[in-house]
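The structure appears right after this line, and notes come after that.
One protein chain omitted, others in place.
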Amino acid sequence: MRIGVHKVAMANPSDVSGLERLIDSGAVDPREIVALIGKTEGNGGANDFTRGFATLSFSLALARHLAISAEEVGRRIAFVWSGGTEGVLSPHATIFTRSAAEAPVNGEKRLALGIAVTRDLAPEEVGTMAEVRLVADAVRSAQAEAAITDPRDVHYVQVKGPLLTPAAVADADRRGATLVTRDPNGSKPYARGATALGVALALGEVDEAALDDTVIAQRMDLYSSVANTSAGGELRNCEILVFGNSDQAGGDLRIGHAVLRDIVDAEAVHMAARDAAGDPAVQPQIDRIQAIFAKAEAPANGLLRGRRTTMLSDADIHYERHARAALGAVLTSVTGDSAIFISGGTEHQCRPGEAPIAVIVKL
Amino acid sequence: MRIGVHKVAMANPSDVSGLERLIDSGAVDPREIVALIGKTEGNGGANDFTRGFATLSFSLALARHLAISAEEVGRRIAFVWSGGTEGVLSPHATIFTRSAAEAPVNGEKRLALGIAVTRDLAPEEVGTMAEVRLVADAVRSAQAEAAITDPRDVHYVQVKGPLLTPAAVADADRRGATLVTRDPNGSKPYARGATALGVALALGEVDEAALDDTVIAQRMDLYSSVANTSAGGELRNCEILVFGNSDQAGGDLRIGHAVLRDIVDAEAVHMAARDAAGDPAVQPQIDRIQAIFAKAEAPANGLLRGRRTTMLSDADIHYERHARAALGAVLTSVTGDSAIFISGGTEHQCRPGEAPIAVIVKL
Amino acid sequence: MRIGVHKVAMANPSDVSGLERLIDSGAVDPREIVALIGKTEGNGGANDFTRGFATLSFSLALARHLAISAEEVGRRIAFVWSGGTEGVLSPHATIFTRSAAEAPVNGEKRLALGIAVTRDLAPEEVGTMAEVRLVADAVRSAQAEAAITDPRDVHYVQVKGPLLTPAAVADADRRGATLVTRDPNGSKPYARGATALGVALALGEVDEAALDDTVIAQRMDLYSSVANTSAGGELRNCEILVFGNSDQAGGDLRIGHAVLRDIVDAEAVHMAARDAAGDPAVQPQIDRIQAIFAKAEAPANGLLRGRRTTMLSDADIHYERHARAALGAVLTSVTGDSAIFISGGTEHQCRPGEAPIAVIVKL
Partner (left out) sequence: MRIGVHKVAMANPSDVSGLERLIDSGAVDPREIVALIGKTEGNGGANDFTRGFATLSFSLALARHLAISAEEVGRRIAFVWSGGTEGVLSPHATIFTRSAAEAPVNGEKRLALGIAVTRDLAPEEVGTMAEVRLVADAVRSAQAEAAITDPRDVHYVQVKGPLLTPAAVADADRRGATLVTRDPNGSKPYARGATALGVALALGEVDEAALDDTVIAQRMDLYSSVANTSAGGELRNCEILVFGNSDQAGGDLRIGHAVLRDIVDAEAVHMAARDAAGDPAVQPQIDRIQAIFAKAEAPANGLLRGRRTTMLSDADIHYERHARAALGAVLTSVTGDSAIFISGGTEHQCRPGEAPIAVIVKL
């Protein structure tokens, strides 16, 4: 296995010219594309349609190259978009390819990627232990597909899952099923939290005995340090992407992670890069960083190192937008590259106020 | 002369409790307060009333302590507020005191501050050479008051001046006077630019022969590296605060400056701090930084180090808000303190795309 | 008793020139001012400081005229501000005077106003039956002060009460007290709802037997048709203004009310004006309307007469802003005057989706 990582700029949410150039130049074989993780320039909220526009545009482009339908592209390739390029963040897509045959490098570990999906969830399962267990199973499958034996070699697990839409609430009502909440927006913490706990369970970060329905979105001392989860109304099932290093993978890329202690923690980039290099004695050059995947979290109570921020009380700009703007600029000040994947909502993803960051480096 | 620098947090635009504590504890003698520079949590636009609310609140508080009217406080003390605490920026005020008697330190230079005002400008003078010359004269007066002999010892000149309001345009129309523009918002670049060129002229950064009405807001290769200017509809004249180091000043504070090469230039903080320390061989500890005053500028064409940002095309959030969020987070990531003065609009203040940054350090 | 109603335009939140002119011209005796209800041009959210700025500015102006302190003005005069002048809405203040001596008009009823306050509430009382009963008592007191015998003569009850701030939650935590919710924003529906039910209880619109803690913000079939309530973090007690018609009042003003069936219900203005005129056979001329006080409510599920609106899913503009913009324009299209008091949040104020509207007319 060899994982390719190709970052392309986007001039707008429907701009697939970067992908086209990669394919036309032979740099990417469209048949090897397995996933795409990107940022679009919408507001990141419920009425952000740039994500859907980007998915449709990339699906149509790949459908042409693969001679299949756009719908079939959607089944074959995992699309993960986060809306909101506040501050200096730059709209882009990181395209992941996986080629089957590549000799491993003398037992050394290299970047590996596995993907799995759960079955569709019933509304009453969203945000519950049922979802935790389904995600945990899928994480294990994806980890196996990535040929990663040791959970400590998993550095980044991206999960997309369903939230409770008005339609889902109505469906549950008809059947008399009980939901974790009847508020669609209020279901996000449960949905993101349950999938994060699924990752934590699969990787041994939390003990199954510590888990039950009541801890979800409540017991914030239970968490995964490598989960990065989101919830969207367009999904019925969960999609899981497990990134790590495997001795079955070849190439010259490795991944590592660290914890952002707060939203201006520039040092975490260096720590994640060292973690990716594998040998703490070897300081990888910052310009070897190929991609960053992080979560931006507003400081608890809005206080950053003792100073009041105003992001939580701002009625004009959502706090997630403030948070992405801040973290995006800090990470860019370290690497010089503002094409970074940053999204919001960290329930059970690191400790409250902290957030995960994963970095892929070229050796 | 000794300049005192006191930063107080603000829980809202009318929160003067920090000032009250400084006075009550004896740390600040209200009779010695000469200026206040701060950030309020409004949107920074035309309908941001947090600045006026803060001025009124601080004026009332000081009126009580000084037993004078709030209007008299406004004439005695220079208030400079910038609205907009995007990202992690924290609402605060930095209060400057000046005490007459303090022995200089063996000929060493310490932080000094001089203040001057111009006469009221006629609308047809705003954004013209008339304003440039009036500001230049006032800068020289303020520099003299600060007892700074060498212009190279001036590191930060804050200027507030008038813009063209609808009322000013109507007044000019009645008198048949010609204006640089009839568009109130469009007058800001001229107003900020003319005052910045006034600073540049006074400090010898540009030659008077190079200046005429046509270069203002046009010839961007003419600029000051230490000017930080703003324009507001509430002003008729210009207020100038000249900060530098003087051998007539005592105390343990010094000021320095640097140029932000772009909006994520973290290194500029270190350069400004070294400049403030006076001896490039001495690396001042970052935690000795007492205050930062900077401008945030959107990258030219929206491109940051080759990557497209979306701040210039965002119809929901003004690009100055994106820019402040980004720079504020970057500077905070260096110092840990998010109570930083950052405002927008850099016409003739450093080269296009660049911006000034000044830092006060404790030796 | 004679109630005077004086509407003044405001050029900004600190503009008291309209009030000054009323006083200087003798049209208003400042000693007779008892209340002020107005709209300011902020965003209407948690970080809208235009309300506080306006209160401070009007308090300072009246303090000068009354030769008392601004704090004493606040205790003597009820200030009710709502932020947000979306669409065509115009910032303004309606100033109410009350003069003691004025002969009633042959037993006919004229505009009357009574004001009362509750004691301070403990955090654990906010949004509970304790608050309902305190408000009900205060409504009865204010009604008595207004010399209104029949509850059917009450047409508009404006209530301002406390919500749960982070400080209030912390205080309750220290004392082990149980709150209706620990979410400050989430406390608004309880706070607005409990005070509205207090009005309904006092006026006999609901039966006390139907009320207990569990119905508040839940049983929306219980409501007042004349309550207009708001909740703010700056308050500890509730202020109640009862407007109606009394045979003990003189002058040429009357008040009436109606129910806005939805947010574009122009006909309700006519109904309220007819109600104010007292005689359904007499159609008052629309240009006799002196002031309108209404609530804007988003349509249930966002559906207006079967069409989807996007106000509930908009992440850029809060739905209350969309709602005020819509209703404000509709009412202005009827009367031609955009200086209307419209605020948001209608828990237990009319049926869900409906909202109250009160109109003062000159006979």
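Each chain gets a letter, A, B and C, in the order it is written, and its residues are counted from 1.
We adopt the following convention: a contact is a pair of C-beta atoms (placed from the backbone, for glycine too) under 8 Å apart; a residue touches a chain by one contact, two chains touch by 3 or more.
Fair warning: this is a prediction, and the values are worked out from it, not measured in the lab.
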Out of C:A46, C:L60 or C:V88, only one touches the absent chain, namely C:V88
Checked against the full complex, the residue among A:E86, A:D262, A:E297 or A:D316 that touches the missing chain is A:D316
Contact residues on chain A toward the hidden chain run 12-14, 41-42, 47, 49-50, 52-53, 56-57, 60, 316
Where chain C meets the chain that is not shown, the residues are 9, 11, 41, 43, 85-92, 263-266, 299, 304-305, 307-311, 313-314, 316-317, 321-323, 325-330, 332-334, 336-339
Logged for chain B, residues touching the omitted partner chain are 43-48, 166, 301, 310, 313-316, 318
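Definition applied: only the chains that are shown with their structure count from here on.
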Taking shared numbers over all numbers used, above half giving same and below half different, the chain A and chain B interface sides are same
Distance between the CA centroids of chain A and chain C (whole Å) is 47
Chain B to chain C, mean C-alpha position gap in Å, rounds to 42
Whole-angstrom distance, CA centroid of chain A to CA centroid of chain B, is 41
Residues in chain C with touches to at least two other chains are numbered 47, 316
